[in-house]
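What you see is the complex with one protein chain gone and the rest in place.
Labels A and B are assigned to the chains in the order they are written; within every chain, residues are numbered from 1.
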Amino acid sequence: MTIQETPASQIKEDRFWLYRRKLGDFWRLFRRSSLGKLGLALVLSFVMLALAAPWIAPFDPFTFVGDPFLKPSSTYIFGTDQVGRDIFSRVIYGTRISLLVGLVASAMTVCLGTLVGLVAGYLGGRIDNLLMRITDLFIIIPALPLMLIMAAILGKGVQNIIIVIAVIGWTATARMVRSQTMSLKERPFTEASRAIGSTDLHTISRHIVPNVFPLVFANGMIAIVDAILSEAGLSFLGFGDPSRPSWGMVLYFANTAGATVNGYWWYIVPPGICIMLLVMGFAFVSYSTDQILNPRLRRR
Amino acid sequence: MRDYLIKRGVSALVTLALAIILTFFLFRIMPGDPTRTVVGDFRVTPEVRQMLIHQFGLDQPIWVQFVLYIQNLLTGNLGVSFQYRGTPVTSIIFGRRLFNTFILMGSSIGVALVIGIIVGTVAAWKRESKFDILTVIFSLVTYSMPVFWLGMLIILVFGYYLNSIPIAGTITVGMTYSNVFEYAADYLHHMTGPFVTLTLSFIGFYFLIMRDSILDVFTEDYMLTAKAKGLSDRKILFRHAMRNATLPMVSLMAVEVTYLFGGATMTETVFSWYGIGRLIYEAVVMADFPVLQGIFVIMSVLVISANFCADIAYAFLDPRIRY
Partner (left out) sequence: MQEAVAQAVDNVSFTLKKGETLGLAGESGCGKTTTALSIMKLLPRGGTILNGEIILDGEDLVKKTDREMNAIRWKKIAIVFQGAMNALNPVIRVGDQVAEAIVEKEKVAKSEAWQRARSLFELVGLDSARVVDYPHEFSGGMRQRVMIAMALACNPSIVIADEPVTALDVVVQTRILELLKDLQRKLNLSVILITHDLSVIAETCDRVAIMYAGKIAELGSVTDVYKDSWHPYTDALISAFPSIIGPKRRFDSIPGDPPDLTMPPSGCRFHPRCPWQDETCQMQDPEYRNVGVDHFVACHHSEKLRSRLRGGKV
């Protein structure tokens, strides 16, 4: 019996088609989930809104275009704020910041958390202990107060908010990735990989990462949700960037202008609904992908 | 069981120690002048400024400060506030504020937990029915709403339009009460807004987690055994399923405690509820470091104890851990 060697190019091509098929399967299942489609539609709508902001917004969000506290009309769809700026335009442009912070901060969170989780779970021992202690600390220390303090230290600015959210939020991903890595480490294929002499890096990237990926992806969706809500909260408390107002900041200005006590509902309702819809979009997508990717859930 | 608890207890103490140390350094590495709050008014002369710095011990080398810090902690001294000149931090935190936050948070978490668990269980049982779909959507919607926005909406609708609830404070200013019940009634009336806000914001999460957990339990073999025995649906659900489904919730709750504080801060700020959450916000804005430091230490203790209690509760609920 002769052993035929599969050329490396063939292996690469096989793997490409394998992933493509898996992606196709995933997409087919996803299309069937109405909740998932709705979520995706919401997210994409907001993305398009953010990209097309200069063309959709009727006014510049920073200039005074009318009398303050005007009710909604055909000119000012959401009315005006306390200095006469068009709220509709501000909300449209706010989409950009809220999305930007949400996506970038969660990406950083997930990367950081995955890295820590992989290293801790795979290497184990002292390094694991040390990393877990650090993780525990970050979990123990109350999130919002820490965020507030960091925001106060770093000062205003969108990039600072991103940093703050990322630095606080990585713990959940880290824990999950770590426990998954630890269980994958015990599986036969890891032993086999090491037995044939692969380096640790090779084992991790080729065998462990692809198996951890679905979990990380699902976690990433939740991270986006958390990031958007955290950013909104920070901005509402006044720690946002006034030069690039997000929806949360618009609500901050609304609050300081006494919108609630004076009944300026047009100032309060639209930005909040936007936050809610964007978060719901990601939450729905997360829910549907979880149903598909998590094999345990399929049994149900 | 004893070994398990001892191990957990030691771990908790170690984490607490690390948290205390971290808190200390966190506030020392912050840039800017720590006495800014105190000497913010320019009427203070440089000599007085120096005196205040000395009084607050901010001119000592950092190691001395650390030793003093630990000493003070052990004697229950958390320092003196910057913004409320001279008031000990302990009396600021442990007083009306803690009581108010405790009542508000305790009741909202309690109610949200009970409703979330029961409705989550029923929704999982009636999977894909109208009830299930409606409750899931309701939970996803409330979960997606920012807490503060929900608060603002409630103030708008019930405070401004319907004028049925007060929109700020814990009690009506300047009112006199003839007995404690009148006082309690006014207090609870003021608590309605923040209570509803917080409860709604928590309930979605608990519901979804419980429902998820019960669906997981349904895949277990012992559920088939229970059905094979011909037990009633109610018995199967509440006796066999729920007891196993609440286990992961207990561990989750402990981790979630920190986020509860975030929600409380938001709500208290929106409703001007005189509690710890609002204190945090004020202290950050006024850069009152002793108060913040004190809050951090207290919160760390609270969270670590909550985690430890969760560990104990878990040991009680899951017999596999006990032996």
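As a convention for this text, a contact is a pair of C-beta atoms (placed from the backbone, for glycine too) under 8 Å apart; a residue touches a chain by one contact, two chains touch by 3 or more.
No experiment lies behind these values; they were computed from the predicted model shown.
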item	value
Absent-chain contact - pick from A:R28, A:R133 or A:R206	A:R28
Which of B:Q50, B:S91, B:S129 or B:T225 contacts the chain that the document leaves out	B:T225
Selected from B:I21, B:V255 or B:L317 as touching the chain missing from the view	B:L317
Residue in contact with the excluded chain [from B:N244, B:S272 or B:S305]	B:N244
Residues of chain B (touch criterion as defined above) contacting the omitted chain	220-222, 224-232, 235, 239-240, 243-244, 247, 317-320, 323
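Definition applied: only the chains that are shown with their structure count from here on.
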item	value
Residue ranges of chain B touching chain A (in the complex, touch as defined)	14-15, 18-19, 22-23, 26, 30-32, 140-141, 143-149, 152-153, 155-156, 159-161, 167, 215-216, 218-219, 255, 258-259, 261-262, 265-266, 269-270, 280-281, 284-285, 287, 292, 295-296, 299-300, 303-304, 307
Residue numbers on chain A that touch chain B, as the complex places them	133, 136-137, 139-145, 148-149, 152-153, 172, 225, 229, 232-233, 236-238, 248, 251, 254-255, 259-263, 265, 268-269, 271-272, 275-277, 279-280, 283-284, 287, 296-297, 299-300
